[in-house]
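So the structure is just underneath, and the comments pick up after that.
And then subunit A:
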Amino acid sequence: MGRAWGQLAVIAGALVRGIEAAGDRALYHVRMSGMMTLLLLRSVARAVTPPWRPRPVIRQIHFIGARSWLLIVVSGAFTGMVVALQFHDTLVRFGTVSLLGSAVGLSLVRELGPVLAALMVIGRAGSATCSEIGIMRIDEQIDALECMAIDPHRFLLAPRLVGGVISQPLLTAMFIVVGVVGGYFVGVGLFGISAGAYFQGMYDSVVWNDVKMGLIKSIVFGLLIVWICSAKGFLLHLNRDGAFGAEGVSRATTEAVVLSFIAVLFADYVISSVMA
Partner candidate 1 sequence: MEMSTRTEGAYTVVELKGEVDLHFSPGLRDRLLSELDDGHPVLVDLGEVGYMDSSGIASLVEAYQLARNNDLDFGLVGVKGPVLQVLQLSRLDKVFPIDATVDERISRDAG
Partner candidate 2 sequence: MTQTDPAPDTAQEVLIDVRGVVARYGHRLVLDGVDLEVHSGEIMVIMGVSGSGKSTLLRLMLGLKQPTRGSIRVMGHEVTRAGTRELYRLREQLGVAFQGGAMIGSLTIGENVSLPLTEHTDLDVRTIRIIARMKLEMMGLSDVEDMMPAQLSGGMLKRAGLARAIVGDPKILFFDEPSAGLDPVTAVELDERILLARRAMNLTIVVVTHELESAIKIADRIAVIQDGRVLETGTVEEIRASGDEHIQDMLHRRPRKETIDPDAYLDRLTK
């Protein structure tokens, strides 16, 4: 009889611990989300109030935008080529190959341009940003700024937000243009569609609303990427498992990249359905 009670106690104990752990985890995520949101609000507030310093923003545009140009060009070209390839296959079956230009243009402008450009930037600039800020955190540089009465939200984060919001639409535009050229080489060069049909189709089908969608997506993605990646680095010291040091930085970077991916895809769906 006593044995049964004992076993019951053990099971109950394990259950309670399990609930505690789940609760702990939930609380942690709620707390982190809250801190990240506060971070965003503070940084945006600093970004829109004077004094404005162009130089750090320009540096960020260079870091996020200019240094990604080759990656964007290469991925844009291949994307355009693949899209043209795949659509050609389908359109041929329906006898509407002349629509290739429209298909390539629309898919690049509305969807593939913004999303893929965002994914490229996450991989390159996003992870680098998270690491850079994470290292600053463990090296006490952020504490040093605070102790010099310099607001890190203004000094570090605001320029990055502005730089990201400016760079992302530009990179997306570059991606789309290169993609259209890539589609041209496949459609006109490879499959012999008339160049006129290719571009005319695109001109007729892609309207301002489509461009608007692409633009809004790229701006939102730019903001999301910089926000999430900077915040994960900045809030490194609050990470669970208290992994500080190099281990903590690499873990935070991985989480930042994954979280950014998901956020971009989620936002993509929301914007697409709202604007459809």
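The set was built so that all candidates are chains of the complex that A comes from, given by their letters.
Throughout what follows, a contact is a pair of C-beta atoms (placed from the backbone, for glycine too) under 8 Å apart; a residue touches a chain by one contact, two chains touch by 3 or more; residues count from 1.
In this text the structure is predicted, and so the values were computed from the model without any measurement.
When the candidates 1 or 2 are screened for touch with subunit A in this complex, the one that qualifies is 2.
Within the complex formed with candidate 2, the residues of subunit A that make contact are 59, 132, 135-136, 139-141, 143-151.
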